[in-house]
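Sharing a structure below in structure tokens format, with a few things to ask.
Omission of a single protein chain aside, the complex is shown with its protein chains in their original locations.
Showing subunit A:
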Amino acid sequence: MTYEKVNELNLKDTELRLGLPGTEQAKEEQEVSCVRSNKRQLQSDNEEESTPPTKTQIVGWPPVRSYRKNNNSVSYVKVSMDGAPYLRKIDLKTYKNYPELLKALENMFKFTIGEYSEREGYKGSGVIPTYEDKDGDWMLVGDVPWDMFSSSCKRLRIMKGSDALALDSAL
């Protein structure tokens, strides 16, 4: 993944992320090739955690060819649309940029989205795509570079109706 240099500041330095195994950060995590000492620990660990902790990476486990791992990363996020009876799931990795994502969402939920501008957000259609990032904050889709978005997006919510109108006029 490449990060844009904004004002000569490498965004990667300020990034907070929990990467999936196989992504760049995972290599820096502790790699152990032997988990003998953890034997009993793993068995008794039943606690549910709200955010998955960075797992200690075991080299070569599970035994999946690295060729397959690299080609196969999946990152599903739930997508909700205000007023729709059920949620959908999409794999963010299948999109390369915002226009592709928005088009897919438009097709999925049968709406048209207004034009995005940095200053005014999405104008015109009363539909505003938002997402929840790793910190739990709700953000407007489109503000940050695509790579940063796709790695920090946890779920999507397409606001419409009165909520959206209120936002629209506030902006």
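Convention: a contact is a pair of C-beta atoms (placed from the backbone, for glycine too) under 8 Å apart; a residue touches a chain by one contact, two chains touch by 3 or more; residues count from 1.
Definition applied: contacts and distances are computed from a predicted model.
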- Item | Omitted chain (choose from "Phosphatidylinositol glycan anchor biosynthesis class T", "Queuine tRNA-ribosyltransferase accessory subunit 2", "Ras-related GTP-binding protein" or "F-box domain-containing protein") - UniProt protein name | "F-box domain-containing protein"
- Message: Touch as defined at the start, partner being the missing chain; which of A:Pro63, A:Pro85 or A:Gly136 qualifies?
- Response: A:Pro63
- List the subunit A residues touching the unshown chain? 20-22, 33-36, 38-39, 42-43, 52, 58-69, 71-74, 76, 89, 91, 93-94, 103
